[in-house]
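== chain A ==
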Amino acid sequence: MTEILDIALLSFMIVLAIAVSRMQNLFMAAMMTGIFSFLSAIVFTLLDAVDVAFTEAAVGAGVSTVLLLGTLSLTTREEKIVKKNNALALLVVLITGSALIYGTLDMPNYGDPNAPVHQHVADRYIEKSGEEMGIPNIVTSVLASYRGYDTLGEVTVIFTAGIGVILLLGHIWRKEDEQ
Partner candidate 1 sequence: MFIAAMIGILVTMALALCRALLGPTVYDRILSVNMFGTKTVLFIAVLGFLTDRPDFLDLALIYVLINFIGTLAVLKFVTYNDLGADPEEQNRT
Partner candidate 2 sequence: MTIVDILSWICLIPGCILCMIGGLGLLRLPDFYSRMHGGGITDTLGASLVLLGLMFQGGLTMVTVKLVMLLVILLLTSPTSTHAVGKAALTSGLKPFLGNPDNKGKNEHD
C-alpha cells in the first residue's frame, strides 16, 4: 500500500527538481528547495528513518532555507542566463548517475534480515543500550556513547565550518559598520 505513497511523493520530487533547475528567479528556487526537503523528510519517515527525517526537517527545511535567503540578500535574486553548450556536463551527470544506480544493485533488499547491517553490533545495541545508558532512544545512545569519538569528529568538522562561515561573513558585516 505504501508503494502508491512512495510513487506519488517521488513524482512530486521529480517535478520539483525540474522546476528548481528551470527557474530563473533564485528566490523561488530557494522556496522550492524548502518544499523539496519537506517531501524528502516524508520519504525518510516512510522508510522508518525517523531520526534522519528529524534532521532533514530541521536542517533542510529550516536552516538551509534561511541560509539560502541570507546568501540571496548578499547577491542578486535573478539568475544570470548563460548560453552555453552543456553536453559534456550532461554526459558526466549521466555517467555518475548510472554508476550510482549500478552500485545499488549490489545492496541488500530493504528490510532484509540477512543484510550485513543487521548481523553486526546492532543486536547488542538494541538489547543492552536500555540498561547500559538509561536513555529510551537507542540512536541517541549509539551516537553519543558507543560511537562517541565518531560524533566528536563530526562536531569538530561542523564547528570548523561554522568558524569559517563566521570569518567570511563577519568580514562583510564589519565593513558595513565602518562605513
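Per the selection procedure, all candidates are chains of the complex that A comes from, given by their letters.
Basically, contacts are C-beta pairs under 8 Å (C-beta built on N, C-alpha and C of every residue); 3 or more make two chains touch, one makes a residue touch a chain; residues count from 1.
Treat the numbers as computed from the prediction; the structure is a model and nothing was measured.
Novice: Looking at this complex, which of 1 or 2 sits next to chain A and touches it?
Specialist: Looking at every copy, the candidate touching chain A is 1.
Novice: Considering the complex alone, what residue numbers of chain A touch candidate 1?
Specialist: It is residues 1-2, 4-5, 8, 12, 15-16, 19, 27-28, 31-32, 34-35, 38-39, 41-42, 45-46, 50, 53-54, 57-58, 61-62, 65-66, 69-70, 72-73 of chain A that touch candidate 1.
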